[in-house]
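Here the complex is missing a single protein chain, while all its other protein chains stay put.
What follows is chain A.
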Amino acid sequence: MNDTPAIELKGISKAFGPVQANKDISIRVMPGTIHGIIGENGAGKSTLMSILYGFYKADAGEIWVNGSHKDITDSQAAISAGIGMVFQHFKLVQNFTVLENIILGAEDGPMLRPSLARARGVLKQLAEEYELSVDPDELVENLSVGHQQRVEILKALYRQADILILDEPTGVLTPAEADHLFRILDHLRAEGKTVILITHKLREIMEITDTVSVMRRGEMTATVKTAETSPEQLAELMVGRKVLLRVDKTPAQPGEVLLDVQNLRHVDDAGVERLKGVSLQLRAGEVLGIAGVAGNGQSELLEVLGGYADASGAVTMKGVSLPLSGAGADGSARRKAGIGHVPEDRQEEGLIMPYTAWENTVFGYHRDPHYQSGMLMNNARIKEEAQDKMTRYDVRPPNPNLAARNFSGGNQQKIVLAREIERDPDVLLIGQPTRGVDIGAIEFIHQEIIRLRDKGKAILLVSVELDEIFSLSDRIAVMFDGQIMGERMPGETDQTELGLLMAGVTERPEGKLIDAVDASLKEKEAREARQHD
């Protein structure tokens, strides 16, 4: 085997202001391997890859590609050094065809026809070699997310990339699509390509990589052979202490139905029906997990239940009917009815980022007479209680005068949780409780959710992380295309079955799983396209 590393970084350092994003990082990625880079949010993974791809310039250090020193000043230089990147958020022109996207920026000459013809040939060959089949003449906007990702990979390969960087590639995929992606990566490795996989999911690292490097707080803490390590060890390396990966909990004791949702329908501003008759019941003392790939109506379900999106249907809370549009259908009315809500996007919804922590600890409850004194707000009392909440929920730093944006993701989430849980709601809606949250805080947040359940509260948990759904839920409902595809008990199902439901496949198909998933997703895309017209 070739001994020259495909990529070698020597002593890379990069600071943004006083924040040291990368500190003296050295790494060797051998050709023909899949090299994982794992670390918590803010550990510096993305910065490191941005330096490698020429978006940032390192303050110090060298980049060596295939044994020669390269000065990568922009992405063009990275591409000519044979490096390709697949971003978390795709950079495709939606109303161009696949072929047009592929040649964009890599045209052979002023006329498009010869480039398109050549690309068509190359594409056919790549599709056969790597299981990367995509219809070259389809518009990108009509493709499923998984196929769009394939186009990104094809773009990189068309530019003759030997080294492929993928940034959190499975975040938007169904499990079956993710499996297919891993098969593609397998093929790439077999053909001698080098893959760098950035992720925060331990399972993916264990499944596909040959070598894994762990980053923590801007430093590379270890590089180990995947075969010689374990998820527990990696988690410990990421966080810097022992972490409990499983949630300890007793079986649920479901009580009376608190929240009864019948035939909920919601049409968004663009006129697309996002909820197509959702019905579910939520009982006291249980966690109902809503699994599903992002964008299948889960967000809308939370918004409608949280009171800030109109819907038709019926929702009753402890037997009392809640208005779904017009007067009384707003966030503060829902809070009064006893429904707390930890929203999916804490930065856009749950918190006002420039507000101080103490101002945020009453957000949504600020009209409570308890926080008023005469015409003014009782800021002294709010601050005092904020200090107390922050101490009890272990928010770091416990300084209520700091703006919310200065806290890490995990600590921001703790502020939201503290606010919602401390109001002692009967029903708590929680969306993506641990998105962008470090492993240490995940442990804490999961324990809080279970503690609340054990107090007899009802919890509706929406998460795109199947692992999270499995470890917290007492009952799992799967959403696809605005509908509940089915309910399962966590002990009686597995990832494959849920994965198929998440793609809208209710019957276990004969033949290849991915084909059934593909067909189902394609049908959904076509339906949506029709609805837009």
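Assume contacts are C-beta pairs under 8 Å (C-beta built on N, C-alpha and C of every residue); 3 or more make two chains touch, one makes a residue touch a chain; residues count from 1.
Simple rule for what comes next: contacts and distances are computed from a predicted model.
Name of the non-displayed chain as stated in its UniProt record, restricted to "Na(+)/H(+) antiporter subunit C", "ABC transporter permease", "NADH-quinone oxidoreductase subunit J" or "3-isopropylmalate dehydratase small subunit": "ABC transporter permease".
Considering the whole complex, the residue from A:Tyr56, A:Phe182, A:Tyr355 or A:Phe444 that touches the absent chain is A:Tyr355.
Summary of contacts with the chain left out: across A:Ser75, A:Ser133, A:Ser332 or A:Gln495, the touching residue is A:Ser332.
Shown as candidates are A:Met111, A:Ala270, A:Val320 or A:Leu376; the residue that touches the absent chain is A:Leu376. Residues of chain A in touch with the missing chain: 16-19, 306-308, 330-335, 341, 343, 345, 348-355, 359, 363-364, 366-367, 372, 375-377, 379, 406.
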